[in-house]
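Before any comments, here is the structure.
Only a portion of the chains appears, each positioned as in the full assembly.
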């Protein structure tokens, strides 16, 4: 089995151990030239996948569900990160918002198509609030800050580092993505590989996952150094980088193949359930024409490379 | 019939073979036929590409799928608004931004054309911001004007302004001074000069600027609507593209294109109405 | 004489309304020791110098001269567009301060407003002074009939031929009842035949409406055919070198050009003009020869 001439890795504009892997050059150690391409959103990543422009990538659960339902040729192979307080719903502290019900009639923002958009609707539904009672608008995190400062919006479910700007300007954290995960709505980003690439170079995929696992280990063992890496990679102040790290959960590789995450080949874990839930949500939203069953989504998760990498 | 040939043209016309009877030829001029043929060919290619899946159907849905999306959006709606509501929301923004730009840009341009001093003040400002992509300005504008229609209208306004101002300026600066002389020697005072001579003399140039400006403004529609919109053609396309809804995207593109052509046609009519002497 | 009327379908002009009748004795034009200069500082150049001209009310004076000798400059000074560097400029004893409706102007290219109909063009002057559209249009119709274009009032200028446009231009200038009519090569852009027609038409109009006319031309025959006097200018700077009375009785038919009196005056003008022109050309050519 030969090695590929080069590998294109698409990575997301957010904080996780992949930045460590990139900064430490862990993939480059395999000797294959690596091209790193940064994507602003999972939607852009999906487009690149559809155009067969990357070999590896990363997407959040809504774009992954979307891609799976529309049969994009990729598989989820490891957990990039679980989203905790790095993504939170912040509300205006002086508006006396005690429960989600108090948001009725207020204007709130979330970037549509993102994990927070999904969580926002889910949270409202769970609290018995009709989502249409809240004026939910599509704003990117930076625009949400601008709108917040102008007092155009009273709540926003966005992520760091912009979340902090809202909190510092009269906002308070009301609900975090981590809490939603505990209530059964986990949100995550998953690393994916293109089907063609995996079929041609399975060993390379295993090596890739192995290197990612090293990055995760480094993150967990050397938080201080990681802060510096992240700050440098994203051109952010270290405080922001540190806060963002704290809000993001890295799952050690051995844990990833438990039922709470990917599961094992043949017995896919909770990620498939999340996908099904997300698909149902998107369908309700009118943004997905149809929904597959759980098995359909499970077929898009392939933990076998990870098990091989872990030597099991 | 080329310009290179025009010198011989009128007489040669007589020699052209006539394949169709006169009445049919009048109804179906050659160029119309060719245009129709082009459209038909492109459509056929699209149909074939979709039918034989030469292209991923996610991005190039079949004509049928696009038509279905059209019907669905027109009757059921997309994200809570019917197609015509999206259209109206967009048209309102475009026309509001454009009209405002006309109200500001045309007088400003005229004054700039008349006075070198005023030009010296405003010209660098306009030349400076003109090359800036509207997308790059957009967070700043949200900050100033919020997430309502105001910020969208402002982006469209900013896009519409430079072509209007620049062409009004040129129009005003190039008014034939002989008309001014003639009017003065006929006893016109400054106010009369402006109203009866200056303004109509500038109108053709201003109309051209209005046409260019409207076309340009229209291409900024999506950029203007990606912020906090809940309806609008541009937003619909943007939103649908996030969710890989190719049929909605293509359908939206068609609606945009036809609306754009219709607006261009309308402004040509306006031009005719405003400067009838040029079309006699 | 009847030829031209028929050819350009001019009805015999309606008798002028009494208020239109020329005020006798109005329209005396006096230029005394006039000098005009262009430019500033070192670039300042005197274009017209020591120019003296007295035009009687109702007189038709033609000014001849080589290109660039300052004919238009003098006319523009009378019109009030160019200030005199020195000297006196008076109409009926009033000093000329700036452009005004009392001096009508007709230009080489008909400067009709393309955005106004023929009627509105002619009505322009009256509208400016009275402010009333209906009065202005009534006056305009009278003058359009005078130049034989009543049927074209709804046309735009671009729909008329060059000669017709010039006739509208004349009507427009006359509709203001000017004391003096200033014409700067009005027929210069027309072909020879149209030009001849227009000369006859102008004389017919002037016969009805005896205003003072200052008429600039390059064409010796035109000057003699039209004028009571022909003034010949020199070049660099422009001065008067000859002031010739044309004693050919009016009304004049085109055939007068073959008369002895006509040919005699033509000979005289020709001699003046030719020497001035040769001087002017030599001057121009030298100025234009490149340094290279």
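Labels A, B and C are assigned to the chains in the order they are written; within every chain, residues are numbered from 1.
Assume contacts are C-beta pairs under 8 Å (C-beta built on N, C-alpha and C of every residue); 3 or more make two chains touch, one makes a residue touch a chain.
These numbers come from a predicted model, not from an experiment.
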Whole-assembly formula, with each chain kind represented once in the display: A x1, B x2, C x2
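Everything below uses one rule, namely that only the chains that are shown with their structure count from here on.
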Chain whose mean Cα position lies farthest from chain A: C
Middle chain, criterion being Cα centroid separation: B
Averaged-CA centre spacing for the pair chain B and chain A, given as whole angstrom: 40
Centroid spacing, where centroids are CA-atom means, of chain A and chain C in whole angstrom: 86
Euclidean distance of C-alpha centroids - chain B vs chain C, Å: 48
Junction residues of chain C, two or more chains touched: none
Where chain A touches two or more other chains, by residue: none
Chain C-touching residues of chain B, taken from the complex the two chains share: 176, 178-179, 181-189, 192, 196-197, 200-201, 203, 275, 277-278, 280
Residues of chain C touching chain B in the complex: 79-81, 99-101, 103-105, 107, 109, 111, 113-116, 124-125, 128-129, 156, 158-159, 172-173, 176, 182
Chain B residues touching chain A - in the complex, by the definition given at the top: 56, 58-59, 78-79, 138-139, 142-143, 146-148, 227-230, 235, 239, 241-245
